[in-house]
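With one protein chain held back, the other chains of the complex are shown just where they sit.
Note that the chains are named A, B and C in the order they appear, and that numbering of residues resets to 1 at the start of each chain.
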Amino acid sequence: MHDGMPVVVTVREIIDETPTIRTIRFDHPFSIRPGQFCMVWAPGVDEIPMGYSSPDTITVQRVGEATAALTSLAVGDRLGIRGPFGNGFSPEGRLLAIAGGVGVAPLYPLAAAGVVETFILGARTAEELTFATPLAALADLRIATDDGTAGYHGFVTGIIDEEIDLSSYDTICVCGPEMMMKGILDRLDAAGIAGRGQFSLHRYMKCGVGVCGSCSIDPDGLRVCKDGPVFTGDQILNSEFGVYSRDASGRKKRP
Amino acid sequence: MHDGMPVVVTVREIIDETPTIRTIRFDHPFSIRPGQFCMVWAPGVDEIPMGYSSPDTITVQRVGEATAALTSLAVGDRLGIRGPFGNGFSPEGRLLAIAGGVGVAPLYPLAAAGVVETFILGARTAEELTFATPLAALADLRIATDDGTAGYHGFVTGIIDEEIDLSSYDTICVCGPEMMMKGILDRLDAAGIAGRGQFSLHRYMKCGVGVCGSCSIDPDGLRVCKDGPVFTGDQILNSEFGVYSRDASGRKKRP
Amino acid sequence: MITLQKGPVHIGGITLHNHLILAAGVLGTTGASLGRMLRLGAGGVVTKSIGPEPKAGHSGPCLIPLNGGLLNAMGLPNPSRDYLDEITHLRDEPVIISIFGGTPEEFGEVASWFADTAVGFELNLSCPHAEGYGAAIGADPAIVRACTEEVAAYGIPTWVKLTPNVTDIGVIGRAAEEGGASAIVAVNTVRGMRISIDLRRPVLGNRFGGISGPMIFPIALRCVYDLYDACSLPIIGCGGVSSAEDVIEMMMAGASAVQIGSAVYDDIAIFEQIAASLYADDGLAADEIVGCAHA
Partner (left out) sequence: MITLQKGPVHIGGITLHNHLILAAGVLGTTGASLGRMLRLGAGGVVTKSIGPEPKAGHSGPCLIPLNGGLLNAMGLPNPSRDYLDEITHLRDEPVIISIFGGTPEEFGEVASWFADTAVGFELNLSCPHAEGYGAAIGADPAIVRACTEEVAAYGIPTWVKLTPNVTDIGVIGRAAEEGGASAIVAVNTVRGMRISIDLRRPVLGNRFGGISGPMIFPIALRCVYDLYDACSLPIIGCGGVSSAEDVIEMMMAGASAVQIGSAVYDDIAIFEQIAASLYADDGLAADEIVGCAHA
């Protein structure tokens, strides 16, 4: 066991991505693999998991107290970072990335590394699309919005069904709302290539380092923070994934 | 701070050197510099400092409870060793070694390394001479006994005065009773070469690692266990050396 | 190195696969996680501590690795009665239900939920960082005795887990013994905290927490040694165990078995790792070494 005290960083830049999503740039880059995450300490509020959207940024969607604190930070404010944690993605061969909403954050470093061939980016509505401009320069970008305000009108699974030959990709990296990810896993499974899918999961995390057990998933007890957050499709077939998760107390809830 | 638990060794051989001195060989060699010492744990009795007489031996004179326990050990018995500790000798150029009694123990590894030109070995009486046979093969050995039963009749300082040109040696390594060592320091000092003397001191030791302070010497507070046990003559000129020492409680006593 | 005989272990009324038990609150939030640890070689597992009401726990940070240990203040998050569902599929396994509460009655209430199915209970009288719970209770011999009696009344083996954060742990151990405990687990985490000097505030959301891992091993060992003299119950040593040597050392101090928590941080396969060097066909019976350092 080695010193894992939070590294205190100073906010150097704040970028409004969408009305609810902001990117926060620190004065300190971390040495990350795409898909790894950190535990972000909003002092006096809480510590929550966040994917790295680059070595020195996180990209936060405001959903509750801690994310509200983070999206209210100003340049010069300080916060604590523990990480990088988790396994990250294992890109290989032709790579398709599929992001829903703020799920684009941990996938962005893959695209920035130039390894993504096709990037499907989904959001509720046009103004919630995140990183669309840089992504267009980094990959063959396909956009889907639920309300049709940009790109394909519908869910990302719709684009896939209509435009994409999943089996032509060696690796399919996915992050987004669990029901979206489940839809993709079902399609990969149907095509017999669940193992090519790499899904970045979200579960309630307290320690982030594989000790407390709060992020364990059924039925194998895999820890999302340490054994994940990225799992291959065959690891999570027939699991709680897409069916339920647990809250801070450990009680089950629908996804 | 790193694990410094005693290494438990098994006695492999016991050699009767004299009626009161025994060499104890372990099943485990230590990586030593000549003149270093260890803290020897006689289980249930005490832990006391002992010079290494070789990488896997100590040579113990029975003087009290702990040394009685050590000299009563049988082959197969176990004891604990912490060490090696201390600085050891720094041999350079022509080397004269001067030992009184069991003080030969820490000097023997120097001779075994072949760096001693002249070795003066003193004891009370012939049968108390330790390591005389091997030393005769390793160096120009001169013997002195207080009672004249072997070699020169008198103290080692007598041999020095009559037979030795101290200033022809670059290094003079000394270990033995403090009054003997003091006599040699006085002669080196008179010759203006106190700095060539390297004296292995004995002081009451509890921790052996430079923390407790029980082995500190006046007036500079040097720790015999850590800054020593070997000091050059000029380090201990005008010190408590040869004047007094302290007992286990820290009270002063004559040497 | 001394090795031990393999085979089932009977201690404090519970039969374990071996001497190495997963400590409470570590990878014990779900039944699936406990099942995984059993598959990974744990001789028995203790659940997350379950209380009378669901709790979300303290706000974060909740756990910080230190050099040589972990500092945590989880705040006893638990699903309360819902936990029953987690462990139904582990009915035949040595799963020990850890219970906490604010009063003897609360301990009894939680125990009642599990009384039909549990192979044993462990009373967490020792969590040092949950307001109104834990150490406040675990430092008072009368309350320790009352809580133990309340749960022991169900006739199921009842282990009592003690805090090291008391002046005299022997007194508390004797109170548990008088209350009808079948074994003592020693110890829970040691009180501690760290401050982020850059942010000028305690690094845990709860400010204070408990220290576990190798840095508390000599403290835990001393508690086990003291309890071996003070009580006649079997003792399960807990605190910083991370190697087969540590297990032997705990046993020599007086432990009949050990619990292992923080060591999963470095290696989730720690149970198999330790067992690989701890057990041998020509190993000793544990009896031969338990408490031998008292001779």
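One rule holds in what follows: a contact is a pair of C-beta atoms (placed from the backbone, for glycine too) under 8 Å apart; a residue touches a chain by one contact, two chains touch by 3 or more.
Computed from a predicted structure; not experimentally measured.
The chain not shown here is in contact, across the full complex, with B, C. Summary of contacts with the chain left out: across B:4, B:93, B:134 or B:195, the touching residue is B:4. The chain omitted from view is touched by exactly one of C:166, C:235 or C:274, namely C:166. Set against the missing chain, the residues B:46, B:117, B:186 or B:234 yield one that touches it, B:46. In the full complex, chain B contacts the hidden chain through residues 1-6, 8, 39, 41, 43-48, 78, 80, 82, 206-214, 216-223, 226, 246-252.
Those residues of chain C that touch the chain absent from the view are 1-2, 66-69, 71, 139, 165-167, 190-195, 197, 200-202, 207-208, 211, 214-215, 218-219, 221-222, 225, 245, 248-249, 252-253, 289, 292-293, 295.
Simple rule for what comes next: only the chains that are shown with their structure count from here on.
Judged by the touch criterion defined above, the protein chains form a pattern that is neither an open path, a ring nor a star, and not fully connected either. Note: centroid distance chain A to chain C, computed from Cα atoms, is 35 Å.
For the pair chain B and chain C, the distance between C-alpha centroids works out to 51 Å.
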